[in-house]
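I'd like to ask you about the structure that follows.
Missing here: one protein chain of the complex. Every other protein chain is in place.
Up next, subunit A:
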Amino acid sequence: MKKTLTVNLGGTVFHIDEDAYQLLDKYLANLRIHFRKEEGSEEIMNDFEMRISELFNERVRLGHEVITIEHVEEVIKRMGKPEELFGGEDEKEYVREESKAHTFQEEETTGGRKKLMRDPDNRVLGGVASGIAAYMGWDITAIRLIMIVLLFIPYAPIVILYLILWLVMPLARTAADKLMMRGKSVTLENIGKTVTDGFEKVSSNVNDYMSSDKPRSFLQQLADLFVNVVGFILKFFAILIGIILLPPLLLVAFILVIVTFALIAGGTGVLYHLSPFGADLLAGTPIPLAIMGCIGFILLIGIPIFALVYAICMQLFKAKPLPNTAKWTLLILWIISVALSVIYFYQTGINGWSTLPWYNFFNI
């Protein structure tokens, strides 16, 4: 079962599948981008729509009540993709002549500037290797093989390095990002191309990015297979670690929440009964300072745990990343909590330290 939409194309009403509609919409949007500099681009677009409407009409007359994605693909093949329409040299020249008034300014400002980003399309774990491959223009399998070899160095520093890179390298989300990742200039034409290319990948369900560029030798294919298998195993373990780590983290988070509520409801008095060392820790400190210290502690431990839990959930359940404002708020809150904790210990003096249970533990 599929959802259908009703569209008005060139003055005729069609029922069209949702996926077919999206493909057609993207196609028309791309054409619009390609013709935007041409005189009478509106008219050209109308011609296109009229013709597509005609072709659909033929289908309808043949008894197809609904336009499917196959119909749209057929029509696109017949009409030609934007890059086919602008294939030849003279065509390019024509566009350039037409657009001399507004030359490619984007090309001048960002032309050829590469940026190291994570590639979400070709990723195994975080897209770090594919991002590096795109940045350096190297073979993705070669980089992955090197990484796998580096895993066997004692203590596997590559794991730490990988995690740091994962954190530091931004994800190439938009078409513009993906072009920058490969060092291609961000022009509307290029963006249009990426969008159609991307859609083809989705619509034909092909995920063979490895063999997309050029035919690969047997040895390379073997390496691809090896890397894919190792990648799968690594992914499996990463997910396993995430699943194992999640319950204890959630438990700690839960306890922290309980403590917070207890604090709000019962005041600092609760703390005296809550933990064996609570009384010692708070002994002799003024109440406002104690409250401040408690809030500081809770946030100090709570925020990183929350971040960790959220990060794991994001990977496991494909949750959306937090909005930037939330990230910054949490970071600022955490810095404040660090400051509060430092003030607390400074105010209570070294006695505060010595009352902690692990203080004695380390000084045996």
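Just so we're on the same page, contacts are C-beta pairs under 8 Å (C-beta built on N, C-alpha and C of every residue); 3 or more make two chains touch, one makes a residue touch a chain; residues count from 1.
The definition used in the following text is that contacts and distances are computed from a predicted model.
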Among "PadR family transcriptional regulator", "Asp23/Gls24 family envelope stress response protein", "Phosphate transport system permease protein PstA" or "Extracellular solute-binding protein", the UniProt name of the subunit that does not appear here: "PadR family transcriptional regulator"
Of the residues listed, A:66, A:79 or A:125, which one is in contact with the missing chain? A:79
Return the single residue from A:18, A:43 or A:70 that touches the missing chain. A:43
Over the whole complex, note the residues of subunit A touching the chain we left out. 10-12, 31, 35, 38-40, 43-44, 47-48, 50-51, 53-54, 57, 61, 77-81, 84-85, 87-91
